[in-house]
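Complex shown without one protein chain; remaining protein chains in place.
Chain IDs A and B follow the sequence of writing; residue 1 opens each chain.
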Amino acid sequence: MNALTGRQKLAWAVVAIVILLYTLWPIFSILTTSFKAPSDIGTGKFWPSTWTGENYQTIFAGSAKDLFLPALRNSIGISLISTVIAVVLATFAAYAIARLDFLGKRLVLNTALAVSIFPIISLTTPLFNLWRQIGLYDTWVGLIIPYLSLTLPIAIYTLAAYFQQIPWDLERAAQVDGATTWQAFTKVIVPLAAPGVFTTAIIAFFIAWNDFVYGISLTSTSVARPVPAALAFFTGASQFEDPTGAISAAAIVVTIPIIILVLLFQRQIVSGLTQGAVKG
Amino acid sequence: MSSTATTAIPAASAAQAPEKQGRRRVSERTRSERRLGWILAGPAFIIMVAVTIYPILQAFYDSLFSFRLTAPGERRFIGLQNYGVVFSDSVFWRDLGVTVLITVITVAVELVLGFALALVMNNALKRMRGLLRTAILIPYGTITVVSAFAWFYMFDINSGYVNTWFSWLPGIGPDFDWFGSAAPALFVIMASEIWKTTPFISLLLLSGLAQVPSELTEAAKVDGASWWERMSRVIIPNMRAAIMVAVLFRALDAFRIFDNIFIMTNGAYGTETLSLLAYRTSIGRLEIGLGSAVSVVLFLLVILIAIIAIKGFKVDLASRGVK
Partner (left out) sequence: MDVPYSPPRRRRRGVALALVTGMVAVAALSGCSSQGGGSGAPTLTWYINPDSGGQAEIAQRCSAQSGGAYSIKTSLLPRQASSQREQLARRLAAGDTSLDIMSLDPPFVPELAEPGFLAPVPAALAQSSTADAVEGAVKGATWKGKVVAVPFWANTQLLWYKKSVAQQAGLDMSKPVTWDQLMDAARKTHKQLGVQGIRAESMTVWVNALYESQGQSIITNPGAPGDQIQLGLDSPAGQEAARIVGTIGRDGLGGPGIATQNEDVTRQNWQGPDGSFMVNWPFVYTAAQSAVKEGTLDKSVLDDMGWALYPRVSADKETAPPFGGIVLGVGAKSRHVDQAFQAVKCITSTQNQSYYFVSNGNPPASKAAYDDPEVQKAYPMANVIRQSLELAKPRPQTQFYNEVSTGIQQRWTPLDAVTQQTPKETQDFITAVLKGDRLL
């Protein structure tokens, strides 16, 4: 890259700052709200008059502890499990789609497509009734299954695109060189496929982590209620008081894992979303 | 972002046709491959179908009844009457209007913003790319409900600071109630929606941008085409597929908007969308029949949009990642 002139440098810096402001502002805004005391909420000011950790105290050790901590546990557990299952199943499916010729391949892809555009609000009532009947209501499994409908389509698409680009000939070459099928698979194909699978997992996790509709319709207790749904259960010091601070604190806590994942894996996520690009 | 799988994934480029061999052998191999294919793809397929097709069929069945959950004894078959109620009610049409309005505006704004972001990222210096990627992925990963609360608390007349900060703008002042009427409330709702989903659209456009053959743009440059001419004559036409896919996916997503509205206004003052109507009717009122009818209509509308886009604009959805 050629050296930039001072003006170009400045222009890029301005652009970068504008983009950073745009993308980070709402998070920053709720961060400052989370440090406000309840009586400091209505002042119309951006910064807290006095910084207080009492909202974090409330959700981790105080009155909202029994609401927030189980919800956090549920969100983490359910999202991770559904991510793992989705990625495993999608890996099989994507492998089949990318490598095998079978009748119905198009059907699988189109189904994934149709499922991904489904208005999930239409599904909640029938699922509620079915889950009640077979005992899945308000359980982890009862959320994991519907989460799969959210995560599987994108996982299949991303992985299929990714597998499409893997030079499968290497596998045969390895076999020619005397490796067994299994060796060829684990030594050659797995290392090539692993980054794609990993990226897909992160994207699937984001989607499961984001869910709200299933969370509010298919759970009823802290046994399975995830964080986004639990935010509606927060309360202030009494029934009628608004829990602005506690919600903000909880919102920040559930955003932290996202920020960590993004910081560590931004390159992979972008390539996964822009589909199977191997090089950054 | 250099190499991206652009066109038709999988299906089109099927495995090589088996070499000409004995007929029986071919069919045997085909059969075993087909079986393996279904063994591998089956579980994912079955789960996707089970979680969506079964409930929507159930919803269609339920929509033919007058059925209130708290009056199970009064359940009776009424045919398509629920649909009559839905289509003859101004509430439905108003909510449809709001839904379409939100969809059109958010997608249009996102397309422009997303394109700008994609251009920036495409041309950015190597060492800035990581920073920009990180920045735009944060909205993408943020929970919609969190985004809704963040924007709500920012603008709310009671807890927000926007009124104080922007009181120099005409019409805005400490007394402006953003969530007290439709237009400003929809503005904030759409802002939250746009903030959260623009990154996705910009990434799709970025991959489209990467596919524009650089020889073409170089050639145009040599021919003395201005930046704008290069954009409108070379780059954008070559990105048509990527743009259409991005628009369609986002449009279908925006059409189902729920979380932001549920948190910010719960549909008050003319901010209700079809998803919210479906939720309020079947879960709020426990009118399973009527609510299912709204759900089915919503479903059919989504399908309709998809079909129109795919047939009318020839968008090859199967070639592209999905949200």
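By definition in this document, contacts are C-beta pairs under 8 Å (C-beta built on N, C-alpha and C of every residue); 3 or more make two chains touch, one makes a residue touch a chain.
Remember, predicted model here, so these are calculated numbers, not experimental data.
> Can you work out which residue in B:57, B:91 or B:112 touches the chain that's missing from view?
For the chain that is not drawn, the touching residue is B:91.
> Just one of B:27, B:167 or B:181 touches the chain that is missing; which is it?
B:181
> Which residues does chain A use to touch the chain missing from this display?
Touch with the absent chain occurs at residues 37-42, 63, 66-67, 92, 128-129, 132, 134-137, 139-142, 145, 220-224, 232-243.
> Provide the residue numbers of chain B that touch the chain removed from this figure.
Within chain B, the residues that touch the unshown chain are 35, 38-40, 42-43, 46-47, 49-50, 66, 69-73, 85-86, 89, 91-92, 156-158, 174-177, 179-181, 266, 268-269, 277, 280-281, 283-286, 290, 294.
Here is the rule we use: only the chains that are shown with their structure count from here on.
> Which residues, counting only chain B, touch chain A once they are in their complex?
On the chain B side, the touching residues are 1-5, 9-11, 13-15, 30, 33-41, 43-45, 47-52, 54-56, 58-59, 62, 117, 120, 124-126, 128-147, 149-151, 153-154, 158-161, 163-165, 174, 192, 195, 199-200, 203-204, 206-207, 210, 249, 252-253, 255-256, 258-259, 262, 275, 278-279, 282-283, 288, 291-292, 295-296, 298-299, 302, 306, 317-318, 320-323.
> Would you mind writing out the residues of chain A in touch with chain B in their complex?
Listed in rising order, the residues of chain A that touch chain B are 1, 4, 12, 15-16, 19-20, 22-24, 26-27, 29-30, 33, 41-42, 44-46, 89-90, 92-127, 129-130, 145-146, 148-149, 152-154, 156-158, 160-162, 164-165, 206-207, 209-210, 212-213, 217, 227-228, 231, 242, 244, 247-248, 251, 254-255, 258-259, 261-263, 266-267, 269-271, 273-280.
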